[in-house]
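Complex shown without one protein chain; remaining protein chains in place.
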């Protein structure tokens, strides 16, 4: 809690500050002092599980420094997203802590993944093999945030039997993340089969009239199936984060 | 064949026309005289089966007159597309021939539908009930052109079991027409299941980000399944016509 | 479970059916018989709570008939979406059951709303007063599916104090539905404040460069805040349905 | 047919498996076992003619391994699409089989092309010389799948005489593939002249307002000619595959 | 020429105005006084031929008044564009002059069309019958501005023989206006055949992916043929006006 | 200022509330109590000049009631935007105050316009006569907010002399609002001539490729001239409001 | 004229060919033989003035060979468009003829430019200096085709005085080519000032919402000025070619 408000109140209590002066001071006090730190992104992640560093555009020393502060504050697990390979290499060579780096997903992890604490399993399905990097960003994010993840890759609707042979996993999932480029039909089909929330992630995979993921995005938004919602193109992290939120509903 | 060229050649043979004059005449002769009538749309439809009148923008008397000429030329069956209900009513009241009118599909038929003469059956599937008018335009077009049609309506991918319970029809089809609005995923799923050509028809059914059929159109073009091609939004006639062409390959 | 497969198996057990014949029968058995009825939309809604009828394009007699079947099957509450005022009027005049009709949201409700059974409250916020019909579609859907709903209407970001004065509701929500047209910034701001899943619903409210909701849609998809996902333009039902799913995670 | 189902049935027949256990096993049996392997893409290609490997994103060893399995299974001809030159080079240097590589079309062929077995000839026309790589992808695909192909390259409508001098080929084709960028008018003109199915392939050739093939795509979808359908931008393989399907209608 | 400048100069000549004062006055003199009336649109039309009134949004009395001023100034022929039928009717009933009204083209003409004075003939071709209103706007504009017009309607490329049978007219045209909706291929084909300037007019005729003329517009801009330029969708007047300009090059 | 905070402070001063309790209370106090009413839109308008009622979607009684409260609070002038003619008529017939209604601009004014209090004049220019309703919305808004307005209507760049003959007004303006549809070039030309801020308002006037104002909007955003910024399509009120803000810079 | 037709006619004249056989031969004769070479692009350029080689995608030896054939056929001047610098260098080093290379415009010229033979001057104006490469492509094309060209570069509307100081050139032009990126307003302003045909060339110059020339393109198509038409983005050659056509109307 903020000292400055406390100080103002004390001064009022002690009579060294008039009520009018206190009012004025309060009105112009920085909002942070009012306890707003609770809206900070990092606070939203469940305490003790993980903190997230957005790696894009940050230098290796910057990331190392941020991570060290977190570690010193007792953080056990740290997730670094959009981490370029050369930056990861430099961190590995210079930091005193160990970095587990996932090249495809451009994800770095410091510390151990926590034990799964969610309601059930998060199933992550992709239409093709080219969608896997985005799916892995989602999967690793969910794991680092304390979820058990089931990967169903390359189960696109053009070969429906591949998807249907995993009906059990789909039926028993707590949340499903459907990752697909091209026509994005995977989200609709899974949305029709499953009875849990489905988060659709369009990917920029494709060519011609796929328009960098726009076709998949529009297709997913038009899904006739109930329970489907959509995040930005290639936004694996956002899907994994939201899936973890849903999978921890009522848990903490 | 054109008489005028014959006449020119005769005149050359008889010596009443010099070669130079003949050359000049030939160069400027209308192309129609060169036998180009064979490229006329109406000629492409197999002889004796049906002729097509595009009804949009034509008055009842105009349609009646065109139909009468066709009938007098021995035409047994005539298909009228995009025929407004009031024009159909007026034709019924004024023409000496009978008109069978299908209100949803805006299709009028004069004469009897021919017996199916194609290789196999044309299956026409729709994602929802709102896609049925477009599907019926395709179905009636195909029937009038001599095809057996199987209708699988309201088998959208949001309830996959509805589609899968008709796997037999899909597997044994000669050509499939997949009609769907919204996200248009039906074409991909059917394209993945079937082993015959699939003609995808996006419809303008939907709301919000369906953009009058554009989302379904783009989705269908991006289908990962092989053997799928696409026609214009709501173009049921075009799909039925093409399906009939394919279903009569090698037959006539 | 399906009797027909059971029957096939029995016949095999009793020797009245050869294995080869059984194989053939199984291959062609309708998928529904394989237990696929569980993927039916209506089954996904928690048993005993409510069933949904999509009212658009259905006649009053059709809706009455469907509703009667549901009531006879012991259904206590029935939600009818996209129900036109004249159809609602006709139902009121002809059906033996009572219909509660909400004109703005085009929602009809038969029977009593169930007692809330979810984890917490669903907060539904709108940017302006014109977004209320879409918000009400979401709100009534959520209520009929057994959720407590808190309405925060007209709290758009152009007057941030209106939103901030409801910080308590936002902070304590289980799920938030942010409904906004124009620039759709409400979703980002709420996503930044809240620590629960946020479902963004773009609306077609606006003029000029709002493009029927497309600007709000794109804006919401680009939200920098974590935990935000998006449904189709004006899709209040979809948002309410998904919110109810999330609010009942682990409950049933 | 799948052995596992047979085994289950046998166990039921022999009394070693109760009906209830059998039901459970059947419900969870992978769909592949139910005969679904027939929906596999590779099975759709007519037996004994050719198998297809999608080369994009695959390493040389991966492709070699897949090809070897196919060869061992008695496959005579194998088509590899989207095969990068360097991967092709590596395959040539390392595999025991011979690879015929077509650089423009990025197509690799293992084994001999089969003798044409279709109804007639597939004519492939391009608007300009820049469209040839896409056309060659279509042409080689069709040849490997057992079709005779006639190439009419650089017959764009800006010099109509070039196209008209090949009227014979167009008139006698079984299927025509029209490949064009820029304004894509070739599909309409050929569609108007021919009496067979026309598959239009928009290409990303062009500049300015050609928008990477989008203008050609839209133009082709709007073709006034009947019998024209469209595949994705630059999708030569899809067009060749579909053309082969149509050209083998009723043949196998 | 402007009197005011003359007056300033006179005052300088007479010594009643100093050079400095004259400079100041000239600097602030309205541009109109500098003879800028010559850039007025109406002056661009060749003197004595015709004046144009843009009818949209003007009342009948307003149009009558403008026309009377023109007539009193010796104008023989007046063209009124975008003239609604009811306004035309009202003018006919109230004005002392005769009005020739063309309903389809929404064109009104006062006085007699001048004798053609251009270099040659302007050929106006349309793809279909629905394009005729736009074509007639172009045709009547050109005729009123002193051009001989040849109409080639319904010669779309889907029936190429119709167009080719008019090769003579196309070859001998001075300027060609190609009017087409849908895929707009007519402009390219004519551009390839003709050796004169071709003005392409996309029309909003079509449905589905024609997007109110946008597809035809883009298609025409991408024409591979030289000598083709494009005006706005449905802008028949602009095309007729420009064609007349070109057809009078060097004449006046 | 908020009493509740005052009360909290008093209680602290009097010792009846501990500092910790006070801190908790402050943290959860509604933001409104912190004086946030100052961010209310109505407060931004300079005190005593005018208040604004957004008329769209409000009934006559609602508007009358809001206006009466304002009048009772001493408000001299009230601006009502987007006021439909029939609502205006009803207000005129029922309210005790006088309403000045401007039909084209859909603006209602209660009370007298204030005397101009800004730095200089606001010049409002339009490209054509069809842009006038939007321009009048801007003009009346600016006048009601205390500005002198100069109207330069129908000075589009296609007749440059019309614009140039008003160079004096343009050169001496304090702020200029450029209102134009079609190609929106007016903003660029005025931006190049003037030395004051230019607010560009694209209008939905036009046809064909004007796309409801999108072309003008994009054109204005690309203006090469410095000092030009853009508001939403048809947003006359926004332009007038912003122009008044700028014209009162440093004044109040 | 084609010998083959002559031969057919001779054979008929001499009696060695029956009329029926001649008819058959004529029907299947390649169109080229019917004199269609006159529609060839190269023939449209006025005889003896210049031939055009489209350089893009051609190797130096290919271009040299084509050029040599032209030179041997008596061609005095040859224009090579879209000629890359390295290809130009190679041609210079290997060909026996001299090549004049313009790097910015990517234009190569063999032989001497002809003396201007048109009606008047072609004025080419650009909005900025970045538009000059496209303008030079137009200018050199026009010069090689026998036109006098006046260059008015960097006269964009943001500094209107620069354009107005060249009013004389604009007023006396025979044709004007307006080349501009960004908002493309130059075409409208020139179109309003000039009384001759204006060809607008949008360029891909710009950033942000200029969308690679699309904004300029749309803006130019919406020009309120009469006599303006548009070619594709960056299509300097097309504009120069068309301008030359117009400037030679009635001359040859």
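Quick notes
So that you can tell them apart, the chains are marked A, B, C, D, E, F and G in the order they are listed, and the count of residues begins at 1 in each.
As a working rule, a residue touches a chain if its C-beta (ideal position, glycine included) is under 8 Å from a C-beta of that chain, and two chains touch if they have at least 3 such contacts.
Just so you know, these numbers come straight off a predicted model, no measurement behind them.
The chain we do not see here touches A, C, E, F, G in the full complex.
Of the candidate positions F:159, F:192 or F:212, contact with the unshown chain belongs to F:192. Of the listed residues C:165, C:219, C:232 or C:247, the one in contact with the hidden chain in the full complex is C:219. Within the complete assembly, C:192 is the residue of C:55, C:111 or C:192 that touches the hidden chain.
Although one chain is not displayed, its contacts with subunit C can still be listed: residues 127-128, 156-160, 182-185, 188-189, 191-193, 206, 208-211, 214-216, 218-226. Subunit A residues in contact with the hidden partner, per the touch definition given at the top, are 28, 30-32, 36-37, 39-41, 57, 202, 204, 212-214, 217, 232-235. Residues touching the missing chain, restricted to subunit E, are 1, 5-6, 9-10, 12-13, 15, 19, 22-23, 26-27, 34-35 (touch as defined at the top).
One rule holds in what follows: only the chains that are shown with their structure count from here on.
Farthest from subunit D, judged by the mean position of CA atoms in each chain, is F. Centre-to-centre spacing of subunit E and subunit G amounts to 25 Å, using the average Cα coordinate of each chain.
Rounded to whole angstrom, the centroid-to-centroid distance between subunit C and subunit F, based on C-alpha atoms, equals 39 Å. Counting partner chains per residue, subunit E shows two or more touched chains at residues 39, 41, 158-160, 192-193, 208-210, 214, 217, 221-223, 225-226, 232-233. Because contacts link the chains in a way that matches no line, ring, star or complete pattern, their graph is best described as other. Contact annotation for chain pairs lists A-B, A-C, A-D, A-F, B-C, B-D, B-E, B-G, C-D, C-F, D-E, D-G, E-F, E-G, F-G, with touch applied as defined.
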